[in-house]
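What you see is the complex with one protein chain gone and the rest in place.
Up next, chain A:
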Amino acid sequence: MNWKRKDLLGLQNLSAEEIKLILDTAVPMKEILGRAIKKVPALRGRTVVTLFYEPSTRTRTSFELAAKYLSADSVNISTATSSVVKGETLKDTARTLAAMGADVVILRHPMAGAPNLLARTIRAAVINAGDGAHEHPTQALLDMFTVREKKGELAGLNVAIIGDVLHSRVARSNIWGFTKMGARVRICGPATMIPPEIEATGVQVCTRIEEALDGADVVMMLRIQLERQQQGLFPSIREYARLFGLNRERLALARPGALVMHPGPMNRGVEISPEVADGINSVINEQVTNGVAVRMALLYLLGGGGIPDA
């Protein structure tokens, strides 16, 4: 199949075929990453803009490297940490980007739906690099790519997503992605951090981590924002770690060879114990490498480049 969409705003509206196309395209891209000279001319002459309204060195660098390896010109616009840039609206910024001749705009924004607004406004392709509590599709795609690489197949796997699902765009994108590919998804976290009516997305909600881990092939831990305690969403870090932290004993409830994932950055000793984070089940570092490959695939598909040299 061919890629037909202008933008990548989330995984909710992608078909399993489209997801498979992205993952398949990332395979040759990862091969490029293994070369001594990591550069192909696929996007030569194209301009990729990273527009970040929220700081995330990790995601931004991953996209910038992906653009460089495909020979695109990349421009980085980071705004102040404030969510509202005084005087200039997202629409004004969009017009500026259009005037600059951007072909692909990668947007990270603290508000859900900002990429949808941008995509409606400009002709350039828009990639959602995380919007509020809505979606973070490239993170989920790199997670799926990593799992597929290790397990061969996504269909039939048991995936446990544990932590602050309410505020997690990573969780939402992974729920859409994994369920579309035929995996079973369980979510688990404090009752105050389980979004209302989440079951309707096709996931099973577990209140105890032991239940979520039972027979899991993939264990995805989410970062807990420590300030959520001040917002009264959980009573203490200590109790959070005690009820929802992943340690070696708990991991033993999962299938042998279960993968441990984390979108980073980790609170070691809170949601994940150091021994598990650095243990043999952990694929956390590979997630980072695969992130570049998946983003190359997306830039390639959305940027309208030539045949990749692979």
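We adopt the following convention: contacts are C-beta pairs under 8 Å (C-beta built on N, C-alpha and C of every residue); 3 or more make two chains touch, one makes a residue touch a chain; residues count from 1.
FYI, contacts and distances are computed from a predicted model.
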Message = So one subunit is absent here. Using its UniProt record, which name fits best from "PTS mannose transporter subunit IID", "FMN-dependent oxidoreductase (Nitrilotriacetate monooxygenase family)", "Solute:sodium symporter small subunit" or "Dihydroorotase"?
response = "Dihydroorotase"
Touching residue (missing chain; options A:A16, A:L33, A:L65 or A:M111) = A:M111
Remark   = Answer key for A:K30, A:R148, A:R169 or A:R295 versus the chain not shown reads A:R169
Remark   = Only one of A:L8, A:M29, A:A66 or A:A133 touches the unshown chain, namely A:A133
Task = Have a look at A:I198, A:L253 or A:V288 and name the one touching the chain we're not showing.
result = A:I198
Ask   = Which parts of chain A are in contact with the chain that was left out?
value = 12, 84, 89-91, 109, 111-114, 116-117, 131-135, 169, 172, 195-198, 200-201
